[in-house]
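Right, one structure below, let's go through it.
Only a single protein chain was left out; the remaining protein chains are all shown in position.
Here the chain labels run A, B, C and D in written order, and each chain numbers its own residues starting at 1.
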C-alpha cells in the first residue's frame, strides 16, 4: 500500500508525484524521491524494483520478510532491514515485532513497513521542517528513519527495567521464588527479542561511520555515529539485564534451598519436642505391675509437669538456636 | 555413482556428455562442466581427479568423508564441504548428517553427495531455468548449491523452536521437571549437531564476499553475502537457543528444589497435626491411678473434642500460611 | 549555572571574563578559554553552542543527559561524557551517578557538571599551579578533568572490596547464607553501576593515545595513557569482583545445601533414637495377658534401663558418625 | 639416543651417515639431513646445537622439556614443540603425555622424542615411499611429523566420545548421579589434557599457511592448512565436549534434586498413612472409663477395619497423586 511518494530538491519538498513519474526526477541534481510503502504486495515491490533498479536479492528479502536486521551495500545503494519492537496492548508478557526495509540510493529512499502499527509519518514531517538538514540528501533520510526506529527501543528497555525492579523487590521475600523465576524467565524471553533487533543492527550500522563509509552516508557520518551510540547504550543495558536475570534466577534458587533448609529445621525442632512428649507418655503407658509413681497421688500432675517442662525447655533451646 | 555430467555454455545447457569427453570442453571460453556424483567410489574420485586436476589433499578429504564444513582454496579452485542435516523419519530425537563435497574451478563444478537422501537435482533444474544467472559461471553454481543446502537448515531450526516451545509450556508445571530436563538435554544434542554444520561454514563462507575474494566468486559476491546472511541468522538462533536451553535447565532445577520445599512443608504440617493428636492420646493412655478426667462420664467425648479441635486449629493455621 | 569563565595564555591565567567576551579571545594564538557550568539550562547551552560553534548533536546529548560515557570527535573538537560516581551519604547500598560533559576544542574547554555534588574546582586550582603543564593547552585540561574524575572511582572500588571482604568473612559461617546472598546481590548491583561508568570510558579513552590520535591530545598522549592505565586497573578489578561475587553466591548456595544436609542428618539421628524408645514402650504397653516381664518386681527398672541403654548406644553411634 | 641420521637429495635417501659427517652435507643444494633422537641427553643436544647452529633458547627448551606446544621462528629456522597424547594401557582414566621437539632449517630436520612409546619411524618410511613429495624438502618433513602426531589425537578424542556416550546412557537412570558425576569430572580432566596439546598448537600452526609464512613452509602451505583443519576439528570437538560435560553435570545435579524430591514425597506419604494408623490406635488405647465402643463385641473388628480402610484410602490417594 503506497503511503506517499514525494520529490525533494535542495532539502525542500517539491511535489507529491505518482509512482509512474518517479523516473523523471531520478537524474536531476540535488533531488531525491522518498517513497513510503506499507505491507507492500509483490506487485508493488516489483514496480519499485523497476523504477529504482533495485537488486533482485534485496527485493526478495523484502518480499519474504522476517529478515534479521542488517545493512547491506549493493553497488552504491544500501539495503537496510530494521525491526520495530512494540508492546502488545493488554499483554505485558509479549512483544510484537514488525519490520522496516529501507532501500537507499543516491537519489531515492524507499521504505517498506511490514506488520507494524507504528507510523513513521512523523519522521517525514520532522525532516520537512528542517530543510538545512534534509539538504544532506537520501543519507540523512536513512538516518532519520533509523533514529526514529531506534528511539522506539528506549521505552521498551525502560519497561524491562521496571519489570526487573519489580521482581527484584520480591526476590528475598519468602515463598515468592516460584513466581519470581517464572517472571524472570518470561522477561528474559522478551529481552532476547529486543537483543535480536539491536545487536545485528549495531554491527551493521557501525560500518556507516568511521573508516570506509558508503558514499551516501559520507556527509552525515556524525549522525550515524549518534545512532550507533544509542544502539551501544541499549545493547549494553540488554547485556547487563541478561546478566542480572541469570544472577537473579540463581539467587532465587539459592533462596528456595535456604527456605527449604529453614522449613526442615522447624520440622526437626517440632518433631523433637513431640518425640519427647510421646516418649514420656509411652513410658507411663507401659503395663508393668510395679511402677510406684503410677500409684502416687500427684503422680499424674508431676508426670504432666515433667513432660511440659521438658518440652518448654526444648522449645526455648530451639528458639535460641533460631530453628523456631 | 554418477548422477549426471553436463556442459553449459553462456548459461545454457549444451549437452549431456560422458565423463571421458570432459577434457574436450575444459578449454573452451564461457563454458563449464557440471558433474554430480553420489556416494562416489575411490575409483570415480580418482577419475575425476585426473579429469579436473584436483588437488590430492582435497580428494583425500572427500574420500575419507566426515569432514567439518569448510571452504578451502587450492590455487584458483575451491574445495567446499557442507553438511546436509535432515530429521530421521519416525524419530524426532535424531538428526541424520550427510555431506556434500564441492570442487569448483573456473570451468567446472563437481559435487559429491554422501550418506544423504536429500536430492540436489532441483538446484540444477532451477539454474537451467535462469540462464542469465547461470552465465555467471561455476561460482554461481557453487552459490546455488550452498543456498539450497543452507535453506534446508531452516526447517530443522524451526523444528527445534517448536520442540523448545512445547517444553517451555510445561516448564512451570509441577512434576514435569525430570521429563523436561530429559527433553532439553536431548534437544541440546540436536542443536549442537546443527551448530557443527553451520558455524564452520559461516566462517568459511564469509571469505567469499567483502575483501579479497577468490576469482571464481568475484562476480557473484552479493549472492554469497546473502548465504552468509542466512547462516548468520541460523547461527544467532542456535546461540539463543543454547542460551535458552541452559536457562531452562537451570529453571527446572530451581522448580524441582521449590517443589521439594513445598512437599517438605506439607509433610511438616501433617506431621505436626498428627504429633499433637498422638501426644494427647498418649497422655490419656498413661496408667496413673489418679487421673480424675478418666472417670468423668463425658471425659472421652471431651478428650476427643479437644484433640479434634486442636488438630483443626493447626490445620487452619497451616492452610493460612499456605503450607497446606 | 556559570561557575567560572577564564582565559589562559601560555599556561597562565590571563583574566576572568564574561561570557559575551569569549569570542574575542578564541582567535589568539597559545590562548584558550576554560568555561565551567553546573546543571546548565538549555539557554546556557545554546549560548555556548553559538560562542564555541559546538555541534548540534553533542549539545543535544548534553541537554538530554543520562548518556553513556563516551569520547566523540566532531571535526577537530572532542565531546566527552564521563560519569561521576559517589556514595550516597548514610546509605551504603546506593550509588549516586552524576555526569560531566566536556567540549574540547583547540582553544576552549567547556565542562558541564550535572546532578552531582562533586566539585571540580580543585582541578582548575591544580592546573593553575603548574603553568608548564597547562601550556599544553586545552588537551591537558581535558586530561586533568578526566584524571580527577577517574581518581574518584578508586575510593568507590575500595569500598566495594571492603564490603566483599566483610561478606567473605561470613561466607562459611552457618546460618548466614540468606544474608550473605542478599548482600552479594546488592553489591553486584553497585559494581555494575561503576562498570557502566568505566568500561565505555576505557574504550573511548583508548583512542586518545597510541595510533591515530585527535590533534588536541597529540602533545599529551602519555598523560592519557596514564588515565587509560588507571581505567584498565579499575576495569580488571571490577571483572574480578564480578567473578568473585558469582562464585561466592554459588558457594553460599552450596553451603545452604550442605547445612540442610546436616540438619537432615541430625533430624534423622534424633528421630531414630526416639523411635527406638517409643517402640520399646509400645511393646510393653500392649495388653496381652501373658507378658511375664510385666509381673517381675524389677521389670520396670530393667525396661527403663534397656530403653535408656539402647538410646545411649544409638546416640554414641551417631555422635561417632558425626551425625550429631 | 640416536635413532637414525639420514641424508636426502631430491627427495630420495642418499645415505645413513654418522653425526660427525652432518656438516659435510649441509651446504649442498637440494639436500637435507634428517636426524631423529629419542630422550636425548644434554650432551647429544649440545652436539646437535653445534652441528646445526641451533638457537640456544630453543635447545634450552628442548632440554627442560614439559613445554607447551608451540611453533617459534628463530631467524629462518623453526622450533616446534608437539605433545604426544596416548592412553595408559590398563588405566582408562589416565593419559600419558610425551613431547616431540622438532628443529627445522632449510637443509635439516632434527626431531627429539621424549617420554613416549609412540614411534615415529612410520613417518620416515612413508616419506621415503613418496619422493615426489619429499622433494619439497625439510618443510614437508615437518608437515609429515605434525600430521602423524595430530592423527594420533583422533583415537583419543574418539575414546572420549565413547566414554561420554556411555555416561549419557546412564544420565537419567535413578541412583547413578554420584557415579556419573565422578566419571564426568574425570573425563573432563582428560579432555583438558588433550586441549592443552591441541589449542596452542592450533594457534602456532595457523601461522604456517595463509598470510606471511616462514620460507621453509612456503611450498607446502596447503599441507599445513590440512593439519590446521584437523586441529580445528579436534578443537571444536573438545569445546563441544566440555560444554556437554558441564551441562551433563548440571543435569545430574538436577536429577539428584528431583530424586530427593521423589523420596521425600514417598516418605511423606508413608508417614501420613502410619500417622493415621497410630492416631486411631492411640485414641482406643486411652484409659477413659466411659468408652462404649470398647465394650462392643465387634468393637475390635470394627476398629481394625476402620484403621485399615482409612489407610487404604490414603494409599490409593497418594498412588493417584503419583507420590507412591
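For this structure, a couple of remarks:
Rule of thumb we're sticking to: a contact is a pair of C-beta atoms (placed from the backbone, for glycine too) under 8 Å apart; a residue touches a chain by one contact, two chains touch by 3 or more.
Keep in mind the model is a prediction, meaning the values are calculated, not measured.
Seen in the complete assembly, the chain not on display touches C, D.
Per the touch definition above, the residue from D:7, D:256 or D:314 contacting the chain not shown is D:256. Of the listed positions D:118, D:133, D:213 or D:267, the one in contact with the omitted chain in the full complex is D:267. Interface note: of C:3, C:97, C:118 or C:171, the residue touching the hidden chain in the full complex is C:171.
Of the residues in subunit C, those that touch the hidden partner chain are 171-172, 222-223, 225-226, 229, 232-233, 236, 240, 243-244, 247-248, 250-251, 253-255, 257-258, 260-261, 264-265, 267-268, 271-272, 275-276, 278-279, 282-283, 285-291, 322. As for the chain not pictured, it touches subunit D at residues 55, 57, 61, 67-68, 70, 72, 74, 175, 177-178, 181-182, 185, 188-189, 192, 195-196, 199-200, 246, 249-250, 252-253, 256-257, 259-260, 263-264, 266-267, 270-271, 274, 277-278, 281-282, 284-287, 291, 293-300, 303-304, 307.
Keep in mind that, in the parts below, only the chains that are shown with their structure count from here on.
Between subunit B and subunit C, the least number of touching-chain steps is 2. In the contact between subunit A and subunit C, the residue numbers used by both copies make up under half of all numbers at that interface.
Annotation: 24 Å between the Cα-based centres of subunit A and subunit C. Within subunit A, residues 250, 253, 257, 260, 264, 267, 271, 278, 282, 285-287, 291 each touch two or more of the remaining chains.
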